[in-house]
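Right, one structure below, let's go through it.
Here the complex is missing one protein chain, while the rest keep their positions.
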Amino acid sequence: MKALIQYISTILQGLLTLVKGMAVTGHYFFRPKLITTQQYPENRQTLKMFDRFRGEVIMPHDENNHHKCTGCGICEMNCPNGSIEIITKMIETPEGKKKKVIDKHIYHLGMCTLCNLCVKACPTGAIVMGQKFEHAVWDRTQLTKVLNQPGSELMKDVKE
Amino acid sequence: MSNNLQDKIETQEYIVNMGPQHPSTHGVLRLMVNLEGEIVKNVDPVVGYIHSGIEKMTESLAYPQIIHLTDRMDYLSAHMNNEAVALCIENALQVEVSDRVKVIRTLMAELQRLASHQLWWCVMGMDMGALTTFFYGLRDREMILDIFEETCGARLTLNYSTPGGVMFDLHPNFQKRVKEFTKYFRKVLPEYNQLLTGNVIFKERTVGLGPLSKEDAIAYGVTGPTGRASGFACDVRKHNPYSAYDRVQFNEILRTDGDTFGRYQARIDEMYESLNIIDQLIDNIPEGDYQAKMKGVIKLPEGEFYQRVETARGELGVYILSDGKKNPYRVKFRSPVFSNLWVLNHLIKGQKIADLVAVMSTLDLVIPDIDR
Amino acid sequence: MAFDIYDFTTLTSSIHQSLSESLPPLAVEMIEWTLVGLSMLIFVALFGLILVYLERKVCALFQQRLGPMRVGKWGLLQTIADFVKLLMKELITPNRADKFLYNLAPFIVIIVTFMAIAAIPFAKGLQALDFDIGVFYVSAISSLGVIGILLAGWASNNKYSLIGAMRSGAQIISYELSVGLTLITMIIFAGTMQISGIVDAQASGWFIFRGHIPAIIAFIIFLIAGTAETNRGPFDLAEAESELTAGFHTEYSGIKFAFFFLAEYVNLFIVSAMATVLFLGGWQPLHFGSFEGFNQVMDFIPPIFWFFGKVMFIIYMIMWFKWTFPRLRVDQILTLEWKYLLPVNLFNILLMTLIVLMGWHF
Partner (left out) sequence: MSQDELISRLSQLTEEVTVSMGPQYVTCQVAPTHLHQFCKKLKEEKDLAFDYLISLTGVDMPEYMTTVYHLESTTYRHMIVVKSNTANRTEPTLPSVCDIWPTALWHERESHDLLGLVYENNPDQRRLFLEDGWGFPLRKDYSDPTRIVER
């Protein structure tokens, strides 16, 4: 008799736990407002990343097409993956002195791990992390970018 | 005639190749499973499909650069990995970091542990066939990832610890968000229990399955919640406190059953403990610098340094052998999953295929941590 | 052509009459069979598509997701797009598969489901086959599907498939017993095996109310065993995605895979329809004793809506099971059947017999 009661109670208890589980899923079934998923490409306009989001390395230019990069190469040294290459050139300043300036700041997004070490190490704050996160391209070569815009110059008040 | 036929029939070993592409191995792990009907006779894990040679790469990198590679070992406890290397370097250089850094690191580590355990929970449910758990777990994990993203700029590969501090100061919203999260998560965790822990089918499938004794856990070096469920007191946070773990009160979750359900319950309990730790620290984050003054080029003194931290999966050891240059001479990561994996064969012999999946998910394998 | 939404016999008999006026009896027979077959085919295809869409939406809501939203409004055309995709896919046959059996298996599965659907009464007079052993016919036919699954698993020459097929075999053979016993329980109560007769007997009240305790027990067991019969929910061992990748249909692609997929959903419909017929009164509206006003309102709703409403409710329950519970292990499935469902079932038959003998029912 005892075994029979135990047998029936195991069945009932088992059914009870099942009903409890169903209560949780049922709770959410009837509350479609709690849905947390987003429809990504549709909500592109409203989608805003956090201000520290590390999407890619960019070099901000002001309205006169001036940047802050002196071409010192510290970011290149700090990069663990070799995704930054600095090509410098010598120009002559109006005073007649020879000066080393940046020719091309080459950035391989395909090799970048977005570790933030270059941005942290940059003494002049010339490069920052961008917010863009949609990096898919058709061709791998498009991932290699030149960060300084053509014809851009060093800002006046940046110390070397 | 019939005798003749019986002699002709050959019985072959039934070897099923689970992986490297298989829904329940959670990565490129390959298991050669020797079956007899449904019964597993032997499991031979084959690893190396995602070996990235981190230990070799570190030998040509400067110390701050090593840290971002460790994100990619156990990507679910990225912060703890970063912290381990940072602590090891600080230890070697005798740099004292500020209290603020210590507390920030502890908070981040506990959030990371929660995120990792949430992912483990939902994947465990999915392996057992309850697909809904997967979405509930991810839903809650998203909140932690948002906190990470706001402060560190990344969701998975944080690279937040640096030698001597952290990469950024805490975001002004950090405290508010974490408090929101802990309040919400304390409400949701009982739901987890209602949905999966108490379920009679789940209990039937896990209780008493694949028991691991304390002696075996120590002998096989099984650490983390997996080892603690067997009674192996291996919580590095408790026994060799680092960062701010010496100033918080928390219990080391120790269980005696050591079966699949014990390992499951140990992780659920650890989530509560992590919430406790966060609650103790979140309101009193001391002021201070978030980055100690470090030299431009970090060179470790000659010698060997070892640092142990507790990741979400167990004990991570970082062994750095330095010859005084700016690159380490040899770095070894004693990764928790590497040691935990090999106990699988010991646990699963004589059980069924479905049990293999259940046991594997309570070992909580992250494959890049095995391969490194 | 007379059409009455409350009684389809007028429609069918008017078609029969108009055909008989101009054609010999044999041709009439042929044309009628073709018409019935075609309408069944269209029904199965359409209902399968709707069920797949519903399943995706229902499971999305359980999981706090949106589900398909892209193709058409709220993703309504998603399953049609999927179907077109499946039609266009290449049919791959594994190298060392048993070609004949491999190709035969999906057809067995789909034909069996078609055969079973013939006996389902959708509304008054809307039933293709009305044997005097209708219940027996449905239970006999629905157990044939496992042959297709076994053949598929064996012929694929895939280790996962074979394990899945073997599991499926063991499972269906066991649960056939439970389904059969619950059917017997209700046959004892109804006193007939003719499906239309069972439905008619429930005009004064559904069996689940009239049969009280034993009928409710039988209903719960039928739900559990029926879920197992359809290889769904916590009993989807034959597919067991996290263990056996896709189980018995791992190697199938394109339209052959679609047959298995469709058969699963049509089986789901058949089980739900049988539960409706046996417990929830088929197409009979809900009546409460002497509430005349209420009963008249209920009568106003056409029987076909009653039938599909009840079927959808049971399908929803089975989906709810699937998206909540973890999967059982193979030995636990057998334990559940032989240690719990079978004894309870046998006891339940005794109880039902007693109740019918003593007239303790409503």
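As written, the chains take the letters A, B and C, and residue 1 is the first residue of each chain.
Methods note: a residue touches a chain if its C-beta (ideal position, glycine included) is under 8 Å from a C-beta of that chain, and two chains touch if they have at least 3 such contacts.
In this text the structure is predicted, and so the values were computed from the model without any measurement.
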- line: Shown chains contacted by the missing chain are B
- line: Out of B:15, B:233 or B:297, only one touches the absent chain, namely B:233
- request: For the chain that's not shown, point to the residue among B:37, B:53 or B:208 touching it.
  value: B:53
Message: Tell me which stretches of chain B touch the chain missing from the display.
response: 47-48, 51, 53, 55-56, 60, 91-92, 218-221, 232-234, 239, 303-306, 308, 315, 317, 319, 321, 329-330, 332, 334, 338-339, 341-342, 371
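What we mean here is this: only the chains that are shown with their structure count from here on.
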Query: Using mean CA coordinates as chain centres, what's the chain A-chain C distance in Å?
result: 51
- line: Note: chain B sits from chain A at a C-alpha centroid distance in Å of 24
Message: As a quick test, compute the distance in whole Å between the mean CA positions of chain B and chain C.
response: 45
Task: Would you please write down the residue numbers of chain A that are in contact with two or more other chains?
output: 18, 21, 24-25, 36
Field: Shared-contact residues (touching 2 or more other chains) in chain B
entry: 132, 139, 195-196, 199, 201
Field: chain C - residues contacting chain A, complex
entry: 58, 61-66, 69, 320-321, 323-325, 340, 344
Complex interface listing, chain B residues touching chain C: 14, 16, 22-24, 35, 38, 125-132, 134-136, 139, 195-196, 199, 201-202, 204-205, 352-357
Statement: The answer for chain C against chain B in the complex is residues 59, 62-65, 159-160, 163, 167, 234, 236-237, 240-245, 323-332
